[in-house]
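Missing here: one protein chain of the complex. Every other protein chain is in place.
Let's turn to chain A:
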Amino acid sequence: MEVAINRKVKRSSYWSSAWRRFKRNKMAVAGLIYIIIIIIVSIFTPWIAPYPYDEPHYAHTFEKPSAKFWWGTDDLGRDMFSRNLYAMRNALLVGFGSQIVVLIIGVIIGSIAGYRGGMIDTLLMRITDIMYAFPTFLFNVILVTVMGRGLFTILVAVGLTGWAGMARLIRGMVMYLKHAEFVEAARALGAKESYIIRKYILPNMLGPIIVSLAFGIPNGIWIEAGLALIGMGVRPPMPSWGNMIGAGIGYIMGFPHMVIFPVLTFALTLLAFTYVGDGLRDALNPRSEV
């Protein structure tokens, strides 16, 4: 049975005080604004991008930034700006998508291990330890090789190799929360177990989960670019920051714009996510000052 929250009451709540704390961190706010902008841009990329990402202009190869090609062109005369937008879109897809995979696997394994305990816990945690110890990047390369080089398989591969930390985090929180005093108190006052899980355990885990996801996203983006850099990412001509940087690095002396723009956007995006993660960690910690 649900306890209806009085909706007329002002929400001077956990979330609004978290938002107040978050706002105080200027870098985090700047990062959040940047992220919102690039998410909107990524959704509408096909309409925003001035050219298709794979359209060559053979008369305009290696062109410097101009009014026609804002960020210049590459060795085949493809518009760098459009390619960057598509690369960003792929990166965000992998970043967010991989964290969904991480969340699903991590929540299932972590909560079963934490809630059941005993042999099941030991078994699941040893599997998690193996995952944790395995060189992530190598495992990614293997997975992508086996499953193919599509965007979706990369996303799944990054998720499949990155859930160990999430599972540990959730197991720890479940183990603490299932015997936390306020949970025992609710039990003592006649709460049903399903209600305790929904209203006591899950909401209290939300903060750390969000923080962990916020740090996981740039990690996913990083791995996606890394895979593309060594030629294991999305198939060309589909652009990725990794393969754009890889291609541009050869021309860095003559045509620096080919490497500067992808590196800048890549770095800015990673920084933005990291700052937002930082801000969230401070804001969602119930022990930090109001």
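Some observations on this one:
Methods note: a contact is a pair of C-beta atoms (placed from the backbone, for glycine too) under 8 Å apart; a residue touches a chain by one contact, two chains touch by 3 or more; residues count from 1.
By our rule, contacts and distances are computed from a predicted model.
Looking at the choices "Carbon monoxide dehydrogenase small chain", "ferredoxin--NADP(+) reductase", "2-oxoacid:acceptor oxidoreductase subunit alpha" or "ABC transporter ATP-binding protein", the name in the UniProt record of the chain not drawn here is "ABC transporter ATP-binding protein". Of the candidate positions A:203, A:236 or A:250, contact with the unshown chain belongs to A:203. The hidden chain makes contact, of the residues A:23, A:64 or A:192, with A:192. Set against the missing chain, the residues A:19, A:134 or A:182 yield one that touches it, A:182. One chain is missing from the display, and on chain A it is touched by residues 1, 3-6, 9, 12-14, 180-182, 184-192, 195, 199-200, 203-204, 286, 290.
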